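Got a structure here, written out as structure tokens. Questions coming.
Yeah, one chain of the complex is gone here, protein chain that is, but the others are all in their spots.
Labels A and B are assigned to the chains in the order they are written; within every chain, residues are numbered from 1.
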Amino acid sequence: MIGIELHNLAKKFWKINRSITGEGVRLTLEIIRKYYLLDLIVHSVPSGTKVFDWTVPMEWHVDEAYIIAPDGSKICDFSLNNLHLVGYSIPFCGKIKLDDLKNHLYSLPEQPNAIPYVTSYYKENWGFCITQNQKESLAEGEYEVVIKSKIFSGNLNYGEIILPGKSNKEVFLSTYICHPSMANNEISGPVILTYLAKWLKDLPDKNYTYRIVFVPETIGSITYISKNLKSLKKNVFAGFNISCVGDDRSYSYLPSRDGKTISDEVAKHVLKWIDPNYKKYNWCDRGSDERQYCAPGIDLPIASILRTKYGMYPEYHTSLDNLEEVVTPIGLNGGYLALKKSLEIIEKNKIYKTNILCEPQLSKRALYPSISIKNKNLETRRLLDIISYCDGKHSLLDIAEKIDVPAWDLYEQVDKLIQHDLIYQIK
Amino acid sequence: MIGIELHNLAKKFWKINRSITGEGVRLTLEIIRKYYLLDLIVHSVPSGTKVFDWTVPMEWHVDEAYIIAPDGSKICDFSLNNLHLVGYSIPFCGKIKLDDLKNHLYSLPEQPNAIPYVTSYYKENWGFCITQNQKESLAEGEYEVVIKSKIFSGNLNYGEIILPGKSNKEVFLSTYICHPSMANNEISGPVILTYLAKWLKDLPDKNYTYRIVFVPETIGSITYISKNLKSLKKNVFAGFNISCVGDDRSYSYLPSRDGKTISDEVAKHVLKWIDPNYKKYNWCDRGSDERQYCAPGIDLPIASILRTKYGMYPEYHTSLDNLEEVVTPIGLNGGYLALKKSLEIIEKNKIYKTNILCEPQLSKRALYPSISIKNKNLETRRLLDIISYCDGKHSLLDIAEKIDVPAWDLYEQVDKLIQHDLIYQIK
Partner (left out) sequence: MIGIELHNLAKKFWKINRSITGEGVRLTLEIIRKYYLLDLIVHSVPSGTKVFDWTVPMEWHVDEAYIIAPDGSKICDFSLNNLHLVGYSIPFCGKIKLDDLKNHLYSLPEQPNAIPYVTSYYKENWGFCITQNQKESLAEGEYEVVIKSKIFSGNLNYGEIILPGKSNKEVFLSTYICHPSMANNEISGPVILTYLAKWLKDLPDKNYTYRIVFVPETIGSITYISKNLKSLKKNVFAGFNISCVGDDRSYSYLPSRDGKTISDEVAKHVLKWIDPNYKKYNWCDRGSDERQYCAPGIDLPIASILRTKYGMYPEYHTSLDNLEEVVTPIGLNGGYLALKKSLEIIEKNKIYKTNILCEPQLSKRALYPSISIKNKNLETRRLLDIISYCDGKHSLLDIAEKIDVPAWDLYEQVDKLIQHDLIYQIK
């Protein structure tokens, strides 16, 4: 089960302090490059660069951050859990009374054991995240706050790899690398996309070109689009945003804005056959980089195949979204296979035509039992069903939907029909 | 609550003896003109005028009508209830035995306390309407019938007011004024249309022109169409026939013949949000002037928003359809608001486009919280939802349907987005 390998890579990503910029992003990309995808290109975009309505932010670096309590104990230590520090906290060192400190403490009363995930990217601020239980136990008195961080003109980074196929038409795959230690709503994405990229790289005779990116969410995808809009719009005909693909509690689908692209059709087909109870969201439930890829004027055909969607599980955006209770080898395995099956369908989703008017005589080709008796020759019936839709109008996916079987159950039979010269691919 | 004002106007209309022609129509129009809409034009079309397949009928006038029973008592007195006399009864004075009289008496055995509403517009006849209870109590003997009516070459009248807007494109509103004392299936229509016209007249910067008519049902609308067919077909893009809008028992929708006009879409949207259990009729349930407005070759986009539809409540077309038990201030208020909301949507149903590629950075415009924490900022999400559909293809109504909210919940936010230069109207 490939899920175990995926889970091992997830562990490597776990402790890295990712944010929308900084060392954490670069370190994550370097692991992917060095161990899996030597051709991965890591791009740098300087702080201050205008990208559509946005500006690439300053880079953020943290040396250390913690609080010394009145009793001398160290709490909210960033080195122990990078969620403790509010993302993009400005440097601050000083003594402060509990009541004032509390204005800078974030906790979740309804999840008293969870450290929440909080950021302040675009407004100068500092703060710590703490469990509600610990916050309530804090004694009155003076606290010493230490935040040794830097916010400086640096770079935003993202990784990109292009895997060429026979056609210039592209399948676009994107995931994000900007959250610190959270498992489903971060690490599951780059882990699975790394393995998908590795599989695609080794896949011989690819029909399509694959454009694969690892970007900081929102600002990263906006930056990527602003630098590649023309070629994205020209070439991309299918793709997925990959997020929350690591738990084993459900499968979900979130449509592209259009809702009727080939990516949508493939996602619904695959999930229907993997899990008939999969959850269908709609566009208004969106929340990741499909917001940018499908924005008006961008209009890329990007759908999402997820396990349990961001925002829909209690551990989301807290320290509880971990690699033990939430993301599991089985969960990752399922997410990987759902996406792999989808990409396989896109590769094989051709349109065929019969070479023969009326039904062919299968018996002379040993594709039909010579004795006709009251029974059900399902293999023969399936071949004839396929042929009956090889009219130059139905794609392989259309045929699978018509016959009501998984598309992957047709691959072998379609090949057999081609070998017998009964059908041919028209596009 | 405007329902009280509406109910007061209804009382003014109550005792007037309306028919498809005559003083009652003119008196009703004069009340509307004098007290509410000074610009209302009252048109006269002479008896005998050909209007498509029909001929404008003679005018009908009643001085008095009653029956003297054998015991000398006066019954079926038109001056006490104008429903007692069959509409368009020819003059008749004479003595007649009970058995012969009964051939001219109309009653409803299944509603023994109701005086039915009966007319004989296009065939010479006379008759009286009476409760079943009273009819059964009539003694044998000779009855003296007095009908002092006149049928003469006069006019058919209707009222019309055009309220110009920025565009020549017109919204067409029609109601009927031809039934005597009945509340829901008559008076509720002209009452609400009078107030809608008054509101529209005072509405500044109207996008569209409003063509508003008060016509006798069937012959009046046919006459109106025959005189205005070209401009109606050229200009009218939306509209409603207004009937049975005064009781508080239900909301209903009756489609245009086409069923897919903007009037239909708006009516269904408004009613869905006002009353999820509203009743949907189909074209074969029609029965008012939409029969003419939507006839083949006329093809106007006229739908109907009703409270309880004609024919679907027991008091319909009887003396029980009154201003106490059936039509109420609350009922009229609901009917008025449903239509007003529909007209507001038509006014505001524009198509927008974003000024920005990818999502805009709302935080720099103070439209987004600067601290991102696990919560639900519904206002921000709504703004982004709207923007995501401002692609030049979705109208405001389309967007409301996509986001699954009432269109009126979007007005303020659309204005805000325009003010921030994030979207602009394309048409």
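Convention: a contact is a pair of C-beta atoms (placed from the backbone, for glycine too) under 8 Å apart; a residue touches a chain by one contact, two chains touch by 3 or more.
Note that the coordinates shown come from a computational prediction; the quantities given were computed from them, not determined experimentally.
Participant: From the listed residues A:31, A:229 or A:384, report the one that touches the chain absent from this view.
Facilitator: A:384
Participant: If the hidden chain were put back, which of B:49, B:81, B:125 or B:355 would touch it?
Facilitator: B:125
Participant: Contacts of chain A with the missing chain: which residues?
Facilitator: Within chain A, the residues touching the omitted chain are 353-354, 356-361, 363-364, 370-374, 384-385, 387-392, 402-404.
Participant: Applying the definition given at the start, please give the residues of chain B touching the unseen chain.
Facilitator: That gives, for chain B, the contact residues 52-54, 86, 106, 108, 116-123, 125, 127, 218, 221-222, 225-226, 229, 257, 283-284, 286, 291-292, 294-299, 316-318.
Everything below uses one rule, namely that only the chains that are shown with their structure count from here on.
Participant: I'd like the Å distance between the centres of chain A and chain B, where a centre is the mean of that chain's Cα atoms.
Facilitator: 55
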